[in-house]
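Note that this is a trimmed complex: some chains were dropped, and none of the rest were shifted.
Labels run A, B, C and D following the written order; every chain starts at residue 1.
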């Protein structure tokens, strides 16, 4: 079992440029053995480039990349115990599924019977035991992606890099594979670096999440930290849905403060994240934290609003609200059902907001 | 969709160096004889054997050698026309064979390969017999027919290789947006095939510029191409005038390339 | 990612040619019939005829020409030609592959420039190039002077008019025709496949042999075709750089038309020669389409 | 007006063609060949529209027999008189009805005396094991077989399977000694130092001598080939007048002189010879002295094919 205290991966001030363009800027990051780290960020922010630096396809222009304590900045990819699931699958088109999965083992000169067994196991893990003799072009996108996954895990590398490994799967299959991956990672004690653009996936699976923007790490923390305590407007906005409201601080009162939104609506927030001299703040409110009712609830902030639009989302309804002052919000409520009251467009409702559910993400 | 990542990844430094060095050596190999003939085009000795002294004499004599100039002109005419025809025939053929399932696709495909494998002398003689039988007067037409026959398959093969990687949705998108099949081909497919068309066209041009044996048989005296003239002059040993001619050709080409790239840069 | 999943395979309706598609295909088909099939038939007819004293063709049926083709003398020549062309092809592939690969991986501007530079030397007539090679390889030539000047304690090399010189000449003449098709298929090669091989622990050599080569096989096959076939038929280089000592099949065919004036025999040699290739080609094509 | 001339390569100087055009206004389309057989092939295939060809004596003999040549109009050739009778009335055209001699020459041995100190007199002296890979010879099957026939004392114009069988071992041995077969420019290998002895056209030898007198020309004692290359007009020539005009022009002494300067073969034009410099006239390859045994070739019909097969066989057997 690997030692979970020891860092398995370390980036020390890594910068990577492509010509004039800086894809990764001064990234420092430590991933512990057995940890599940997710890189999350918009397209083109440098996630794949970070993985490539780890896998050895790129050399850093500045800084060091350490694997298991050893500087590998100039070690070629085939000498690193790191395997990758490629964003584009990168299956060898001339090899069957079995041959694809067995490639890494062949390169390690694993004896045939053992290899055979491991391939079988890996294919079973991704539910493709039956398809071992197909060629990649005979499979659907989702199946291919699973082959790519099996090909990487069969090598049992110390570090597994997964570049959007589930993006081609429909929600059903995706959920199944998420659980499977997580189980695998725990069982083998592997270190995972995972890239996704699906935030729910990130929140569900990761030990820690790094929010990347323009080649920089914007925030690093576990799922609840990232979700409940975004540090920057970008992080707040990028993860989940957020109502981002800019406000003026008009009153400080012990551990609380009152802020006024542009429309005039006043809200009470906690002072924890408010530096002393700040006069302006950006407040983030998660839609599901806004409690909707026909009657006002007991909370620091209560105000009335009208439902402008109701959008059915399956398990939840999204409500677009406008307060009497003119501030627009959106909120989530459980969908209409036997036990749940229904709200409709045009209804006037009470919104209640708990003090701790208003998060300050930026001050001035 | 990952960003395009050209080149060998920077993590594979050694491989990078090897490839670069090797390519350099091969280009040295390709250009060694070219360098020699450029140098000897300034050699005062008529025999290409030892360096005597520097002279422009061969260039001067070249410019007054009307038959040679005419042959060069003929060559350019023949190569240009047959390249154009080859590109048209080869590209259209490749597209149609790729795009549609014709009944005799495979047979046609094999037929296309025959001129590539046919020894030139056989092609030359049999075409000559055909032309003489059919009463076609030998001249530019017969030469161009000969050249197109063996060079369009090269274009076809090059374009076909490229087509295999082309997203069929591109054509569909064009049709979907209201383009007729012909317009879709011209406005969308042809531009997408450009690299292959250029490579194929280059091969066709090169083959035509360098073709001797077929031409010897199907040319008339007035349509003799440069290789025919060069062969007449050079099969008894190298003539520095020919060196001069080659040097001019190569320098003109390189200059042309640099110039057109410069123009491209300007227009951007 | 979806862009990478290939479009649905198989024959869709708009793959069925209408009359317009047929009409557009016709020029090429006619061209092939007129200028490939008809001349081919002429040769076929000739191959069963006899010659007269001056070299004209007498239309009387005989198998004699084909019997002669299978005389050990000519079989030996066939074999030798295949050997030389084979060696040439292998060297071209080995020498040309890294170049093609490098070009395919280079940036677009450099790529186009290199592509042109590979072809430009061949716009001088082949005879001129060959003589330039003679200037380099001859006894008192540039190569030997260079070796001498560098005091390398080597040589002098006696290269000209040897089989080595012939192979050098052949490799030089056909190298671009190997490089271009390989370039074509390497250019399409998905980089991430190579990276996947490295990622899974394959060093450069194994990545090359088990992933890169199989995936660029169409290019290698096309290059082989474009080099091997003309190399077998080549005669001028064997004459000029090899001293015309050992005839190749190209020389023999050439000789029947230009020296011995035995066209029917030349045609018979040519028919067999072409048949050999068409068969090989059809077999390769079959295999290729089965593998795809 | 036009003239389609089909001639030997490196035999007709460009200056002469230019001069003709200047004088008559007739443009010359010049095409070349490297052997009589090549020329015959193109003529038989047709399509060439040639007005004037330049066969050697034995090819002319064949062409006359096959009615491929047009009779000459001597009235249009006033300069015919300049020719030496030595080259007229030959067996291929006893009445000089079809042909006009252009140049003559011999096939003989060139020795680089700076390297080879032996006294080389004939074929047998050339083809010695010690000269292996030091030899260049013409790439001409009939020539090579002829040398072997001379060396074996057999007749060179009556070739049959028996005589061929007789010389086969000899030729087989010779072929192995040769470094270069080249009829286009055999002098090159000698000049380049790649070989030391050659059996070549006399014109080539004369050029070598001009370059460096260490290249000595020897006519083989066993006998040598004397060729006469002639001008003739194909029966179907479209511009017969232009062809006559060209022949007449070439026969002018000052024009013929230019030919000799460029290609120092034996000039049959006596008036032209007078205009040559003493050195040129003294070039032993162009104008051999003494009384060597010389013969012209006759058409040998199908034996040509047999010679060809023999040579192909022997060369490829190496």
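Note that in this section contacts are C-beta pairs under 8 Å (C-beta built on N, C-alpha and C of every residue); 3 or more make two chains touch, one makes a residue touch a chain.
These numbers come from a predicted model, not from an experiment.
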| item | value |
| --- | --- |
| Displayed chains are single representatives; whole-complex counts | A x2, B x1, C x1, D x1 |
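Everything that follows uses one rule, which is that only the chains that are shown with their structure count from here on.
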| item | value |
| --- | --- |
| Contact-richer chain pair [B-C vs B-D] | B-C |
| Whole-Å separation of chain centres (CA-atom averages), chain C against chain D | 36 |
| Interchain centroid distance [CA atoms averaged], chain A/chain B, Å | 54 |
| Residues of chain B engaged with two or more neighbouring chains | 2, 9, 12, 14, 49, 125, 129, 231, 235, 237 |
| Chain A: positions in contact with at least two other chains | 55-57, 76-77, 87-88 |
| Chain B-facing residues of chain D, complex | 2, 4, 9-10, 14, 29-32, 34, 42, 45-49, 184-185, 187-188, 191-192, 211 |
| List of chain D residues in touch with chain C within their complex | 35, 37-38, 40-41, 44, 62-63, 66, 68, 136, 139, 141, 175, 178-182, 188-189, 192-194, 301-302, 304-305, 308-309, 312-313, 315-318 |
| Parts of chain C lying in touch with chain A, wherever the complex brings them together | 1-2, 4-6, 9, 190, 192-193, 195-204, 206-207, 210-211, 214-215, 291 |
